[in-house]
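Please find one structure pasted underneath; my questions will follow.
A single protein chain has been omitted from the complex, and every remaining protein chain is retained in its original position.
Chains here go by letter, A, B and C, matching the order in which they are written, and residues are numbered from 1 within each.
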Amino acid sequence: MSRRAPGPRARLAVAGLGRMGRVHAENAARACPSAELACVFDLREEVAREVGAQLRAKVALELGQLLDDASVDAVVVASPTSSHFELAAQAAQAGKPVFCEKPLSLERSPTVGLIEEFKRAGVGLQVGFHRRFDPALCAVAEKLRDGELGEIFLFRATQRDKAPPPPEFLASSGGIFLDMTIHDFDAARWLLGEVVRVSAHGERFSEPAYKATRDHHTVVSVLEFASGALGVADTSRVAGYGYESFVELLGDKATVRVEDPYSARYELLVPGSASRPIVQRFPERFGAAFVAELEHFARCVLSGAAPEPSGADALAAFDIASAAAESCRRGVPVAVTHAG
Amino acid sequence: MSRRAPGPRARLAVAGLGRMGRVHAENAARACPSAELACVFDLREEVAREVGAQLRAKVALELGQLLDDASVDAVVVASPTSSHFELAAQAAQAGKPVFCEKPLSLERSPTVGLIEEFKRAGVGLQVGFHRRFDPALCAVAEKLRDGELGEIFLFRATQRDKAPPPPEFLASSGGIFLDMTIHDFDAARWLLGEVVRVSAHGERFSEPAYKATRDHHTVVSVLEFASGALGVADTSRVAGYGYESFVELLGDKATVRVEDPYSARYELLVPGSASRPIVQRFPERFGAAFVAELEHFARCVLSGAAPEPSGADALAAFDIASAAAESCRRGVPVAVTHAG
Amino acid sequence: MSRRAPGPRARLAVAGLGRMGRVHAENAARACPSAELACVFDLREEVAREVGAQLRAKVALELGQLLDDASVDAVVVASPTSSHFELAAQAAQAGKPVFCEKPLSLERSPTVGLIEEFKRAGVGLQVGFHRRFDPALCAVAEKLRDGELGEIFLFRATQRDKAPPPPEFLASSGGIFLDMTIHDFDAARWLLGEVVRVSAHGERFSEPAYKATRDHHTVVSVLEFASGALGVADTSRVAGYGYESFVELLGDKATVRVEDPYSARYELLVPGSASRPIVQRFPERFGAAFVAELEHFARCVLSGAAPEPSGADALAAFDIASAAAESCRRGVPVAVTHAG
Partner (left out) sequence: MSRRAPGPRARLAVAGLGRMGRVHAENAARACPSAELACVFDLREEVAREVGAQLRAKVALELGQLLDDASVDAVVVASPTSSHFELAAQAAQAGKPVFCEKPLSLERSPTVGLIEEFKRAGVGLQVGFHRRFDPALCAVAEKLRDGELGEIFLFRATQRDKAPPPPEFLASSGGIFLDMTIHDFDAARWLLGEVVRVSAHGERFSEPAYKATRDHHTVVSVLEFASGALGVADTSRVAGYGYESFVELLGDKATVRVEDPYSARYELLVPGSASRPIVQRFPERFGAAFVAELEHFARCVLSGAAPEPSGADALAAFDIASAAAESCRRGVPVAVTHAG
């Protein structure tokens, strides 16, 4: 009988084992053909041990161990936002490519600093804008690029969360534009190019949790693209019914909608009404996208190609979100500066 | 055999027999249980004769004839917008209640004047905001009023026309906000109460027909309601695929969507895709609403009740549309003055 | 001012003012451009008077009055099935074309007799198989005839009623095949031509109401067409959720489905599920078809053309339904005799 023939796989370490960190660890261990899970790390040692045992990965007790480990090819940073900068920067200095959850930072200056750090280190940085890997959005992007939709006049996005996160998370979330709408801003840029001006608006109900942070639970952002097209994104943390992400492109040849908020293939008919179950949380909606983004990263690690979306993409989306937050606060449209 | 027992019906005259005038004439003649078509009038005499013959109604050769006719209980004004003021004012002076297509006028001052004219004459004025009579929107309004949706955070509307009207109509249309979005503004007020500020935006493609009039083919309007809720309406004249009207209310107990842009109950499955026909023009979408609004008018004529939506509703929607047009032109949010 | 110019309309009398009789009376009075309601008749005089007053039609106190009335051009027979034969035969003898609700009779011999009666009298007979006038099925029929579907391999139909009628009606209904599935049998013949053999099956739950009449509340009928195609129709009186009619044609070029059981254009989203209202009764589903079938009849009355579906169509569908009932009873497939 022949010997095991190992295929080439990128050996990934996952640092931070919260909800998204576990998703990435599982995907590295099982779902991505080009990846394997080499090692996991979390400040909560027992969490790291549990995940490591379950997924048969080594457990690093300190970040240094993980970065020194020659059998770790690259690092997935999925820790709380406040530690993204430090973990990613150290990984860059250790010469390891990084996949980092968004946002890189809640501030512009560290975001810029991190991008420069990776440039200096000459290693790749991919940001967790998973929409770019959603099969439906990818099909739409292909139709757009093939000219099937013609010229685009309007980008429209809706994003809904079932319920707001706990107050302590809200306070450190950076606000709804940076926490949620940023995914729509990135999708907008990815599909239609640069945004030059944003005008944003929030509801004016006075719930303490939002008041304290000048945040809103429901906002509308109007985007003006360099192309002349318009964009509009509504975002809400209080939809109640479940999680939903909708994107539409209105083109002069065709219009396309990514929709379908249902979570299962069945319909229940009772006297007077027919109902379908709705997706409850975003990992349910974007499961395939999470696999695909990590597989893309793993392939870039193996080939040495620069992964996308890049740090520059993260900065551009950050700038739109910041402009939206400022517009919402000041009540006037705000231009988006393009540093690049 | 017993004699014919005539039920009480309002005898309506229709002045102006373009597309909407014909719809109203047919509905008066056939579809509305409380109405009958007494008389038709159009400046194009042959059109009036043709419609009169088809629907078995008298034909007035001058407006005066129609207004002097004691067998005419009330008048439906469906002529071009520029003549709404004169026809409606004369009918009021003749003591006839009027159903007038929107907008009453392209200017504020005649709109206000007309309302006063009807107040002086003591006769009813109903404006053609047919959305309020759409069965689906009525069901939604009922759920809202019953508290089934809870508090509303967001009103969202989409309106799409297949293709822009001819340039000559565009020039006299009053612009997209006054011509199209005004229906969403009225629906917004009807469902959620007063709008206090509008921020509107247009695409910046340079098509001559729009340039000349500083109009846009695609616009987004953000509404701030007195309640604190947000609203957003996107409107486009260049959707290509057909006509569509979508309305959503996001509430803290439930969310409801009026959607379903399909024009028939069948689905065609060919290799690789399943397709449904789409509604092409608004009369197809709102046929039942046109019958219901005229039936409501006829009943008010018979009972003497004040019909709704009233002249004041027309003025309020006009003010929102004007504010939107100004916001779009000036690039800043504009407050909506409430005259009342 | 010119005089009223009456267009040519067929003056219809409606005999029998139960649920369907009222629908036809209203449609004649209001909805059908080529019809007007001349007269109504019902054994229950107060019902006739009420409908007559409401729709401004004369009221006949005896059938003879109605048949003698020279201002009645044709008769709509919508009385209980047991009186179809007598009313229709008398109308034929009086030289009046007849629109008769299905079935002409619960027995074959009077059905044949009635057809001969009309042949002798030389007047038209249309049977109330309204499916042939449903806009969605008409669109499907057109696609089929245009060759867009290719050769058809399978006809599939589902018909569901919310709840069974009261036991006394069940006993005189002729059974589920003759009462309900007959509409699918007629649609099958209309679309795909003659049926040569039927194999039918019923559930075997023992509810007294059905036991007494050897009827079933849920049945499946398999059809073999002369073309070689297969057909299958399931029918149930106990669906609970509402009324539904589904038809599918599986063709070698395309497949088409008439579906959409929803009764309104809105969707309600609550925690975990999205629901739509369902059609509750067949008049809601087939309202447009009822108008169209009567309009077709009125036009044939005016032009003298032979209306369709004809008495021969009624007989053919009766024969399929009888064969189905026999197959279901005997447990073997039964050939359909074609008398014609």
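Miscellaneous remarks
Definition applied: a residue touches a chain if its C-beta (ideal position, glycine included) is under 8 Å from a C-beta of that chain, and two chains touch if they have at least 3 such contacts.
None of the values given here were measured: they were computed from a predicted structure.
Only one of C:Ala89, C:Cys138 or C:Val222 touches the chain withheld from this view, namely C:Val222. Within the set C:Cys39, C:Leu63 or C:Ala239, the residue that contacts the chain not displayed is C:Ala239. Among B:Leu61, B:Val112, B:Val270 or B:Ala312, the one in contact with the hidden chain is B:Val270. Touching the missing chain, out of A:Ala92, A:Val140 or A:Ala292, is residue A:Val140. Touching the omitted chain from chain B are residues 162, 239-242, 261-262, 269-278, 280.
Taking the complete complex into account, residues 151, 153-154, 156, 158, 160, 199, 201-206, 217-220, 222, 224, 228-230, 232, 234, 236, 238-241, 250-255, 331-333 of chain C touch the chain not shown. Residue positions on chain A in contact with the hidden chain: 1-7, 30-31, 33, 39, 49, 52-61, 65, 69, 135-136, 139-140, 143, 253-260, 262, 264-270, 277, in rising order.
Heads up, the rule we're going with is that only the chains that are shown with their structure count from here on.
As a whole-number value, the distance joining the C-alpha centres of chain A and chain C reads 57 Å. Each chain gets one centre point, the mean of its Cα atoms, and the points for chain B and chain C are 37 Å apart.
Across the assembly, chain C contributes 262, 269-270, 277 as residues in contact with two or more other chains.
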